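This is the structure I have questions about; it appears just below.
All protein chains but one are shown at their positions in the complex.
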Amino acid sequence: MTTTLPAYDEVVARYEPVIGLETHVELGTNTKMFCGCPTDFGGEPNTRVCPVCLGLPGSLPVANKAAIEATIRIGLALNCSIADWCRFARKNYFYPDMPKDFQISQYDEPLCFEGYLDVEVNGELVCIGIERVHLEEDTGKTLHVGGATGRIHGATESLVDYNRAGIPLVEIVTKPVPGTGALAPEVARAYVTELRDVIRSLGVSDVRMEEGSLRCDVNTSLNLPGEDWGTRTETKNVNSLRSVERAVRSEIIRQASVLDAGGRITQETRHFHEDTGDTTPGRSKETATDYRYFPEPDLVPLAPDAAWVAELKAALPELPRLHRRRLQEQWGLSDADMQSVLNAGAVELIEATVAAGATPAAARKWWLGELSRRANETGVELADVGATPAQVAELQGLVDAGKLNDKLARAVLEGVVAGEGSPTQIMTNRGLEVVSDTGALTAAVDEAIAANPDIADKIRSGKVAAAGALVGAVMKTTRGQADAKTVRELILERLGAQS
Amino acid sequence: MTQTDLTRMTATQIAGLVATGETSAVEVTRAHLDRIAAVDDRVRAFLHVDSEGALAAAAEVDARRAAGEELGPLAGVPVAVKDVLTTKGVPTTVGSKILEGWRPPYDSTIVQRLRAAGTVMLGKTNMDEFAMGSSTEYSAYGPTHNPWDLSRIPGGSGGGSSAALAAYEAPLAIGSDTGGSIRQPGAVTGTVGAKPTYGGTSRYGLVAFSSSLDTPGPCARTVLDAALLHEVIGGHDPRDSTSIPQPVPDVVAAARLGATGDLTGVKLGIVSEFVGEGAEPGVMAAFRESVDALTKLGAEVVEVSCPHFRYALPAYYLIAPSEASSNLARFDGVRFGLRVGDDGNRSLEEVMSLTREAGFGAEVKRRIMIGTYALSSGYYDAYYGQAQKVRTLITRDFTAAFEQVDALISPTTPFVAFPIGARTADPYQMYLADLFTIPTNLYGGPGISVPCGLSDGLPVGFQIMAPTMADDRMYRVAAALESVVGTFTPPAL
């Protein structure tokens, strides 16, 4: 459409956004939710299937204990109440990637409910209410053949692989979040980031948005101050933290333009497009099928007893937000410094480097300096830049031992990133060690003095500043492997001048 | 001994002869395969006869015996399996066109246990499509005929299994009972049919009709044979979440105890709601005589009221179709079975709808639509939700009744075998056949039908209902009744 969209700041000055997030997380269990098939990624199509996850006639589901425990732990980490009795339910709709043409999920009896998650948005704590955390099964993968770019539209046929069908999927639904104003997009992003960190800290999923083990749907609505909440849209296919922020922002602007034009928002599913950054309509809820939920008769109720829940609660790790606070104090960082560490995604890396023996200051210097620069250049995550915390700690150890100066250390790091081995190996192989033996140095100095008699005379006559030229010469012959300060002292000493 | 002798024997007798070597499993199997070849074109009890598989299994039993191996109590005995159970590599159709030619890649738990026990599977028996019916007239492969009168129905949905027993095509058979599909066919064919406690036999590999009601169970010509088969197939199965992790009640000992004809100290309750209206006079007469016989054996018989049983039929025809509408969704022409209309232009949605339209029979479509209706938002509370509350009240009726008596008794079905075609015009008339059997399914307890007499030359069944996991009680009473009234032999085919 050709109508020019209003500016974001101008929109949020007039409208109040309400957001809500629905997140699906694939659990990292060994086996699927209701059968013993493996969950490992990749693998030829339909090689991780059995009568149960293929929905063959006669097959029956049996729930995976590890998945139930993982879900309860997520619920506890999100301050939820754990149901003392609940049932699975069938969500009925026909779709070829769903082997039984119904999904085993939970309806009005979620395993976890009524919780919250505190997230930080520029220093401010925002409390996001958690409505429910429930367990369900994932679908298979459908490959659309013919037509353009594997899209469903224009495809002439589709091919289904059920390897992913039945993988345990945890659904986490927030309560509507009003009152965030212009910050709504940042709050949405901060929530998903925090949720990801919490789940990762529990070790129940690798929560990688790129690989789809964490998927996010964003609900957005606008209302005028003092009025009731507006009609919400549900934006799907939001596959990165950045997209979460962009999706909310673009949907706020779009809805404002519709409302400004006197139109009304239709409750619908919209799809986010990474490339353009905007959303397009999908299925509208009015025409959505009636899922005809009813209690799953093939599975008996879950009734986690207090002792079991208490046991799981006792084993919970420290929440990432509190963990970060503790580190910030230990490292003696200002909020701003800590923020830059967070933005660089370097918390765990610095933590591990310190654990490997480096000082917090040194660890931070390497990860936020040289390595962040390289990560940006090569466009990879800092964690995947090619250097491990252990290697960085080892490198710093060599510097502290005086075996490497700053310039050489960076050269060695190059080698580490290039995969040439450990810092020590690279230092020896490339012969980058600081020349510390004064015998060799003295020879180099005498050589330089002999080569530059006039400069030497100046120094002898007290023009100490002229020593710089000789230092340069010496560094040149020693290929920078000498310590400049030592060289200077040596020159003055040989020429009987006082520094 | 002649082949006829072998086919007339009980499973207990056959197993005994095989164990002593007086006959071989292969001889026994051949005798039954020959009998099938001779009469099944008229009875039509079987959808598939697995001669090679059966003879191979029999030969293996004989080899194990020759090797001096300890054989189970039913080793070498042929068994017919209702086509509702998956059999690896052997066609499994559930009496439906939509699964025509499907050979499952896996065995149901029950079939696995039958093999492990050394029984010999003869083949798969006919049934109403997806076990939805009471006459096998709703089988996509044509009706089975009642050996007592080939113009009449053998009951359903498991009419094939019961007819195979009555026609001496097999000494043992497996059925499945969702609303009476083991007991009612047993009643109208003069054979024994037992529905175990729900969860007492595994549903893994039983193609689901109504998951919370389906119960596989044994069919035989004598109560002891049924008990022996029950013992072989029963017990906990970790692949079925609703399977009860307890040992099978000692049904065999109970059947032997009952056979002594002593019921002193046993208190039986006649369900008053079932003797008032509904049942044919001939059925009631045979039932009354049997009650007198049980009294003579020392049983105390009283009348017990179960006020909510009259709502069992409507509740059942909401719960079962609701679950079925969901269970049968997977028959979509994607992973297995029939696909219709895939001409390269039609969309998946069209092909799915054409496939299900062509693959399902009228009764199945009716029940899918009734269930879809009952689960729809707006109707859920008034239909499915209310039916589940009625289910609770019916369970309470049973619990209260079993505080007064050890077991409940009634006719198995209101009427004897009716002529083929008599009730197909009005679906609801067909539903009435299960009037007396349905409450047990909603409650989850065990029930058995044992022949108790004839009405106009047609068999009448006597039903005994027991508390959950007290299956042994019904076997004791059934065996006692059998010891008085004996077994019933149909006219020669």
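As written, the chains take the letters A and B, and residue 1 is the first residue of each chain.
Methods note: a residue touches a chain if its C-beta (ideal position, glycine included) is under 8 Å from a C-beta of that chain, and two chains touch if they have at least 3 such contacts.
To be clear about the criterion, contacts and distances are computed from a predicted model.
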For the chain that's not shown, choose its UniProt protein name out of "3-isopropylmalate dehydratase", "Aspartyl/glutamyl-tRNA(Asn/Gln) amidotransferase subunit C", "Xanthine dehydrogenase family protein molybdopterin-binding subunit" or "Spore germination protein".
-> "Aspartyl/glutamyl-tRNA(Asn/Gln) amidotransferase subunit C"
Check: shown chains touched by the absent chain are A, B
Residue, one of B:Leu224, B:Met352 or B:Val460, that touches the chain absent here | B:Met352
Contacting the left-out chain: of B:Ser51, B:Ser305 or B:Thr395, that is B:Thr395
Of the listed residues B:Met1, B:Met369 or B:Ala400, which contacts the missing chain in the full complex?
-> B:Met369
Only one of B:Ile174, B:Val334 or B:Leu435 touches the unshown chain, namely B:Val334
Touching the hidden chain in the full complex, which residues of chain A are there? Just list them.
-> 24, 29-31, 35-38, 44-51, 53-54, 56, 62-68, 85, 87, 93-97, 103, 105, 136-139, 142-144, 146, 152, 155-162, 169, 171, 217, 234, 236, 269, 282-283, 289-290, 294-295, 297, 299-304
So which bits of chain B touch the chain we can't see?
-> 102-106, 198-199, 212, 238, 241-242, 244, 308, 311, 313-315, 317-318, 325, 329, 332-339, 342, 344, 346-354, 356-357, 360, 362, 365-366, 368-370, 372-374, 376, 382-383, 385-393, 395, 426-428, 442-444, 468
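Throughout what follows, only the chains that are shown with their structure count from here on.
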Centre to centre, by mean C-alpha position, how many angstrom separate chain A and chain B?
-> 57
Residues of chain A that touch chain B when the two form their complex | 51, 54-63, 90, 92, 94, 96, 99-102, 156, 158, 160, 290, 292-294, 297-300
Residue positions on chain B within touch of chain A in the complex are 85-86, 92, 94, 99, 102, 104-106, 108, 203-208, 210-212, 238-242, 322-323, 325-326, 329-332, 334-336, 344, 348-349, 352, 372, 375-377, 380, 384
